Structures are given as C-alpha cells and as structure tokens.
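As structure tokens, the structure follows; a few thoughts come after it.
Missing here is one protein chain; the remaining ones are kept as they sit in the complex.
Naming follows writing order (A and B), and every chain is counted from residue 1.
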Amino acid sequence: MNQCKRYLRLYKIMIAQFLKTIMQSKVDFLIGLFGFFFTQIMGIVFLYLVFQQIPNLQGWTFEQLIFIYGFAQLPRGIDHLFTDNIWLVGWRMVINGDFDRYMLRPMNIFFQVIAEKLQPDALGELLTGVILVAGSLAKGIVIVDILHVVLFFVSLVAGAVIYTSIKLFFASLAFWMKCSGPFLQTAYEMADFAKYPTEIYAKGVRFLITWVIPFAFVAYLPASFFLKNDVSAGMIGIECVIAVVFWCIAYAVFHRGTHVYESAGN
Amino acid sequence: MRKYVKIYLPFTLNALKRQMAYKGAFYLFILVSLFSSFISYYLWKAIYTSSDQATLGGLTQEEMVVYVFMVYVTSSIVMSSISNYVSEDVVKGTVAMNLIKPIDYRMSLIAMAAGNMIYRFLVPSVAIWIGLEIYKVTALGLRPVTAVEVLLYLLSSIMSFLIYVLFDFCFGMVAFFTTYIFGMMLAEEALLGFLTGQLIPISFFPSAVQRVFDFLPFSSMVYTPIMIYLGKYTGRTAGFMLFRQAAWVVILYVAGGLIWKRVTKRLVVLGG
Partner (left out) sequence: MIEVKHISKDFVTPKKYPGLKGAVKGLFSNEKIVKTAVDDISFEIQKGEIVGYIGSNGAGKSTTIKMMTGILSPTRGECLVDGIDPNKRRKENAQNIGVVFGQRTQLWWDLPLSESFTVLKEIYNVSDSTYAERMEFLNRVLEMQDFFDRPVRTLSLGQRMRADLGAALLHNPKVLYLDEPTIGLDLIVKDNIREAIKEINERYQTTVVLTTHDIGDIEELCNRIIVIDEGKKIYDGSLAALKETYGTKRRVSMEIRQPEKVAKLHLASLLNVREEECSVNYEKESNTLSVTFDKHKIQVPQLLTAVMSVMDIKDVQIQETELSQIVKEIYSHGIMEG
C-alpha cells in the first residue's frame, strides 16, 4: 500500500514535469489533436457516404455503427493518452540504448516508461469518442441502466488494458530483435478491423481479431452489449478475463526482456 | 537529361538499398497496408449484400473488389512520401547543407521517392496485381485487362506519382513552421485517403462535391488511374484525364518551386 502511494506520488511529479515541457509547444499540441480528430471524422464521413446507398449493414443501422465506432475510440484513446511511450521502446529506445536510464533508477521499469509521457494527441480520439457516444445516448439507441453504466466504465478500463498489453507485448520483442516497431505497428493497426461488426469478416479473420489479437473485445463486442438486449453481461466478463490474461503475458515478456536487454554500442 | 540521371540516380539507388536493409520491417508493412484493403474488401462485400441495387456509385460488386485492391497497387506506386525527409532535414538542420550542394533539393527528394516507388512496385505490388488479375478473371468472371489499358494505367500512375510527390513537397514545407509534423502528416494522410478515392470511390460523393473535386489535384492521384484500369475512362475521356494530370504536374512543379524559393529566403535570413 505504501509502495502504491509512493508510485502515485512519483507519477504525479513526473507527469507534472512532462507537462511543463510540452506547455512550451501549444501549436504542436493543437496540430496533434487536430490530426487524430480529423482522422476519426473521416471514418464517420465514410460511413455516412456508404449509408447513402444502403438502408442498413447486415442488420446494423448507421446510428448503431456510429456508436460502435465512437465507443471503439474510448479505450483506444485512454491507452494512447497514458502509455504512448511504449511505442518508443519498440522503435528506438532499445536499439539506441536510451532504455539504460530506466535500468538505473530504483523504480519499477514499466512504471518509468509510462510515467515519462502523456500523449495529448489522444484527446483527438477521446473527443471523437465522447461526442459520438453522447450523440448515441441522446438518440436513445443505447441501453441505460445501472448495470450497463457500471459495465460501460469497466469495459473502458479492460479495453484500455487490452490495448496496452498488445502494445507492450510487441514492443518487448525489441529486447530480442532490437527494433520491433513494424510488428508493433502491424498488431496495433489490426484494431481497425474492430471498428465494424465482426460478422462481416471471413471466419479466419474473425477468429484472429477475437482470440489471437483480441481487438474485437475492445470495441465491437462490448459495444454490442450496450446496444442490444440479447447480448449478456458475460461479454464484459470475458473482456475482463482477456484483459487480465493478456496483461500477464505481456508483462512477463517485458520483464524477461529487460533481463536480455543488450544496451547500445556493440 | 543524361546529366540529370547521373546526378540523381544515386539517390534512387540509395533509397532502394535502404529499403532492402529493413527486410523484416518491409514484409510487415506490406501486411499492414494490406489490412486496410482487406477491411475494405469485407466491408464492401457486406455493403453490397445489404443493398438492393446491383451497382453502387457506378461499380458492380466485382468491380469494387478490383477497385479496392487496385487502390493498394496504385497507392504503393504513387504514395511515396517525401515530406518526412523534409521534416527530418529541417529538424537535423541539414537543409542549409543541401542549399550549398550543387543539386536541386527537390529533385534529389523525388529521385529518392522514385527509388522507394520502384522497390515497392517490384516487390509486393506486381505480385498482388497479377494475383488480382487472375482472381478477377477466374473467380469474378470479368474480362481480362487489355494491353492498352495497362499502358495507359502505368502512364497515368507515373503522373500520379509526380503529382503526389510535388504536392507532398509543398506540404513538407510545413516542417519549417512546426517541429511536430507528425500530427500534420496524419491529417494529410486522412485527407488524401478521402480526396484521392483511396477510401471510397469519388463517385460516391454527392455530385456537387464531385464538381469541386474536379478542380483539385487529388482525384488525379489514385482515382483516375484506377478508372482507366477498370475501363471506365476510355477514348477521349481517358485522353482528357491524362491531360489534366499533366497540367497538375506542371502547376504543382511551378508552385513548389515558388514556395521553396520563399522558404529558403527566409531560411537564409533566419539562419538554419
């Protein structure tokens, strides 16, 4: 418990330092926010154009797809906001030896990685997500009762953990291969599949994004629980189990990786 | 011409060599870029099943499949970004060095982009193209592409490449004003995905919007070559479209030159 408090305190201090450094570049902040926001908006326009041609997509209405799309942005945005530094581990820090500094401080290494940075760009995604989900609430297409509201937030956290775990797992491969950025990117981009109902995909693809790289559980599957009465709350339960299992695997690989870390200069 | 080739060919070859050094990365990038093609493929399949019409935006379901994968082939030829090189040079402060060298900075970047283009075309795209053509004829039951269409398509794609790099060079000038070009690139990519027809054929847009697009260079980048390939643009239309592409090459070439002159003047004044 004491340990927990200490880390919380350290997190506050380190993030405060980080925020001081980025305050100097408001323009960059706005550009990043705009970039991510704009990318998401384009996705919506795409759906809109398609729905000019068809009444529904395999039983899903435009409004429902917008909710799924918006919901998908939230765990993605949360993960993006807090753990963006993981990308640098996969791309750069291991190969150029910047990772050394984490090894030299008397703190948990993963904690140091994520405490070093907040990614304000993520607000672009969070903003899109909040607007779209709020819009869906206003339209009354989302089920609102205590169970659903509670599980909504549980699902956001579990979804973010799944994102983080997948990122951490692939970034950690860098300890063996020096630069795992391309793998990390490949895995991360698979999340795009989960923006749409998984029923539209072939069986193999559906299996892959449900159980291997389980992005279906951060977006489409939980979203359908909030939209349709016939989906049971067990869906969120499975999501949580997957979050825990994947986190354990990813963290174990990361931990093992720090022991085979070779630093730079050889 | 010969002199030009001699000066700028090394840039092309270097880019080629660098591409090959990242072997693992490279195969993965092919996979990643194919992801979005597959997502589109499945999505369109679902869309066509949900529709009571046989054609959407002037394309049948079979043509749409060809469209989706030709977007991949065409983009890999056309979209060879140079703005990231510009921003790298600006951040490192090596742009000034490039001003001293007796070469044209923009030409050297384009030569580099050409190297990347050739590599991407040779390694994944040709294979995917051939695979698609076989699939198209055997499984989709469409007629094979004609030699004329292939030639016109390649010609149009090369012009698209030039339009893209010349545009991207202008865009890269943003790097002189903000160090955080990543956000801008993201926005550029999203915008281009839309306006070039990568994400959805231009014919899906309301006609008023399409008319506006006629006056922008973007649809010339991806949509035009694919329409030629699909045999939607033939005869005089195809000729006109190619002419329009050529016009954009000239316009963007001149515009880029002017912007570069202004920016470098500023660079000399401020010191870079």
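One rule holds in what follows: a residue touches a chain if its C-beta (ideal position, glycine included) is under 8 Å from a C-beta of that chain, and two chains touch if they have at least 3 such contacts.
Quantities reported herein were computed from a predicted structural model and do not represent experimental measurements.
K.L.:
What residue numbers in subunit A mark contact with the hidden partner chain?
P.N.:
These residues of subunit A touch the chain that is not shown: 6, 9-10, 13-14, 17, 20-21, 24, 97-98, 100-101, 103-108, 259-263, 265-266.
The criterion applied here is as follows: only the chains that are shown with their structure count from here on.
K.L.:
Any idea how many Å lie between the Cα centroids of subunit A and subunit B?
P.N.:
Measuring from centre to centre gives 29 Å for this pair.
K.L.:
What does subunit B use to touch subunit A in their complex?
P.N.:
The contact residues of subunit B facing subunit A are 22, 24-25, 28-29, 31-32, 35-36, 38-39, 42-43, 45-47, 49-51, 53, 56-57, 178-180, 182-187, 189-191, 193-194, 199-200, 204-205.
K.L.:
Which residues of subunit A touch subunit B in the complex?
P.N.:
25, 27-28, 31-36, 38-39, 42, 45-46, 49-50, 52-58, 121, 177, 179, 181-183, 185-186, 189-190, 192-193, 196, 199-202, 205
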